[in-house]
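All protein chains of the complex are present and in place, except for one that has been dropped.
On to chain A.
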Amino acid sequence: MAGQSNHELSLFSAEELEFIAEDEIVDIVPNLKMDPLCLISGDFGPFTPQIVTQVPLWLAIALRRRGKCSIVPPQWMTVDKLTEVLEAERNSQEMSEHLPFHYVEISRLLFDHARDNIPDAYMFISLVKVRSLIEDIRDVRFHKVETDLEAFDGRTFAVKIKNLSAMEVNIVRPFIGRALQAFYKHDSSDLIPDPERVSDRRPQVAHNAPRRQLRR
């Protein structure tokens, strides 16, 4: 039902994340002629055979499933680019900024629905390779997130996250929320503050100021 995803797990269900990602714009090559569509979400088209057009992902998939277009894979979804990204992820503690926010959802949708996007004039994709690269990237990134989370302590009162993707954020959100909550609750004015102590700085956990003493 529309309003009732399980609050215990994560704020958004996987389907809802997909729904949000489906509004992203992609390029398609239609093979039909159609008048412009004046939808509530915007105006798209007109559609002419062999002319590249921009549409939201859900529309692209709907057309693809009826065999009316082929989807141009996004810039970042080639074997070369993804290999670069994987190397960068492995070599640095920072998150790569070359992956779009919804890369997990977009790649999943394209794998499921545009699988037989044949090598054409624009790009050649070795689908299996791309898929395994993306899974490796996901693993490396998630491992980095886990190690960064270990840096939490009583000094953390806000967390800065750079370049994390929607799916990753949704997974760690309940944990981070409850962890910060617990620190907030337990690390209150009963403890004697130590203003000189500055904790470890990791790229993704920001301690912007020495912690103040809370006064009741």
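Simple rule for what comes next: contacts are C-beta pairs under 8 Å (C-beta built on N, C-alpha and C of every residue); 3 or more make two chains touch, one makes a residue touch a chain; residues count from 1.
As a working rule, contacts and distances are computed from a predicted model.
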item: Which of "DNA replication complex GINS protein SLD5", "Aldehyde dehydrogenase", "Dynein intermediate chain 2, axonemal-like" or "Collectrin, amino acid transport regulator" matches, in UniProt, the chain that is not displayed; value: "DNA replication complex GINS protein SLD5"
item: Omitted-chain contact residue, chosen from A:V29, A:A88 or A:I161; value: A:I161
item: Interface with the unshown chain - residue positions in chain A; value: 1-4, 11-12, 19-20, 23, 25, 34-35, 37, 39-44, 54, 56, 58-59, 62-63, 66, 68, 157-162, 164, 169, 173, 176-177, 180-181, 184, 195, 208-210, 212-215
